[in-house]
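Here the complex is missing a single protein chain, while all its other protein chains stay put.
On to chain A.
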């Protein structure tokens, strides 16, 4: 490209960019496009979309600010980044809420359009922050009226003012694309696919995108472009994956490879709805999606589907999981294989519906009446959802039990590169259904025993429609072997202990807990779920500083891996960072009598790497 001004190129290992603006400004789209482009350019990426619970809060208010952060790197990365290198703020509310995360010396791109009296007041500014030079002292500031520039760019295409203004996120994208020397191609393809049927809108978006790009290229003050080289990821073919999508694809794969139809019974709830949306697109994989009238119907229809002999799944978030509690008890006592996904969000009650939290661990462990054990598995990252959910299905089938699967809003909406697996390498879950019994009118002939057990204590999964295996299951206590209703006190205790032993026995069929770093030392950091990336990065950093710190990330939360207690014993201290008030810590303490230390933050936000490093140092020093 010809450039009027001398431009420099600076090489970086990594960078973090955040787009923020009003929730109607298209910031999620801008962020997603930038992510995909960076991933296609070969960077490792990690993202953090952050949006308000209100679909359209009053324009220009802090309540309506929507943000999307992308961390991209030439190294392996695990988090969307602690601080931001480049911030795009589309209005004063976005600026005031996001500026604290911009690092000193970082790039600040501001759309000046809404910095009038009303806009400033709505954001809570007493004076215009763009005046007086304060910002310039700390950051590299670029101000421009993007709204006006966008209108100019689309002039002549016959758009209304409103339509024209809607293109300004593409202008912002173009500018950032220039700044990090990104190709426009993927976004041009996206525009074509998405707006192809509305040619004037497509043209306008292209014009705005290019205008933004050229603005960077030609306007004075933009003299440095930043290059982040390709990451040295393991060889293979990659695509970008969001957590909920990976989860849905993992379900599709597990069903297909175990020769089952997939049934999802679900009721919409943020942040789990996308699982339903994604699966509804794949009906040709023999996927039945049932949008139930509520979560109770969602879980009970899932029990019906499990009884039918299919791969049965329900997905929700905390409040919905609360409603499912009674149904899950039925799934436990009927010993049917199924998966219950909980995409956790801020609680209690409706809490912070669009923000992340890890506070449903005790709910899924204990939130049912009676002695009602369920295995619990948690995913650690968006792409891990794909593998972990297949593992959940294996456990459900092998042990004939409902399984809880935990992710959270951060994993669900975050994205990262996913190495596309060979289908032949994916696990095959072998499902056995009992065959009809030999035909006999003989009184003494063996009868089908729906509650007989194999070596894993699993009962047979006899499917309605199979002759000679007719049987009844249900919520009243079952007599051992026959499955008949039984009020016998000794039998009740026996069945309770058997169901518990079955779940505990899963520990024999899962890998021992791995540890990242030496298997003994001063401190073991134990994490589960979303904080995986922040903890892994923090521990690596602490190790580089010479500390004797290791990291164990738990996928299996019930039962725990067999060696976990012994592993903890080899460290002087145990630290458990969690986005809750200490739920895993409580379990570890009660199970192993270990004096685990908690690091807890419940602000609807994931951990920053820096704060975990700090905590590690503090614990080591004490």
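One rule holds for everything that comes next: a residue touches a chain if its C-beta (ideal position, glycine included) is under 8 Å from a C-beta of that chain, and two chains touch if they have at least 3 such contacts; residues count from 1.
Convention: contacts and distances are computed from a predicted model.
> Mind telling me which option in "2-oxoglutarate oxidoreductase subunit KorB", "Aspartate carbamoyltransferase", "YceI family protein" or "DGPF domain protein" is what UniProt lists for the chain we can't see?
Of the names offered in "2-oxoglutarate oxidoreductase subunit KorB", "Aspartate carbamoyltransferase", "YceI family protein" or "DGPF domain protein", the one UniProt assigns to the missing chain is "2-oxoglutarate oxidoreductase subunit KorB".
> Of the residues listed, A:143, A:466, A:563 or A:600, which one is in contact with the missing chain?
Result: among the candidates, A:466 touches the missing chain.
> Which one, A:129, A:319, A:434 or A:475, makes contact with the chain that was left out?
Going through A:129, A:319, A:434 or A:475 one by one, A:475 is the residue touching the chain not shown.
> Could you tell which one of A:12, A:141, A:157 or A:288 touches the chain left off the display?
Among A:12, A:141, A:157 or A:288, only A:288 touches the chain that is not shown.
> Where the complex has a chain not shown, which of A:312, A:389, A:574 or A:608 is the residue touching it?
Among A:312, A:389, A:574 or A:608, only A:312 touches the chain that is not shown.
> Pick out which of A:233, A:352, A:431 or A:449 touches the chain that's been left out of the picture.
Considering the complete complex, A:233 is the one touching the chain left out.
> Quickly run down the residues of chain A that touch the omitted chain.
Its contact residues with the unshown chain are 36, 39-40, 42, 186, 230-231, 233-240, 249, 252-253, 256-257, 261, 263, 265, 282-288, 290, 292-294, 296-297, 300-310, 312, 326-327, 329-330, 334, 420-421, 423, 426, 464-476, 484-485.
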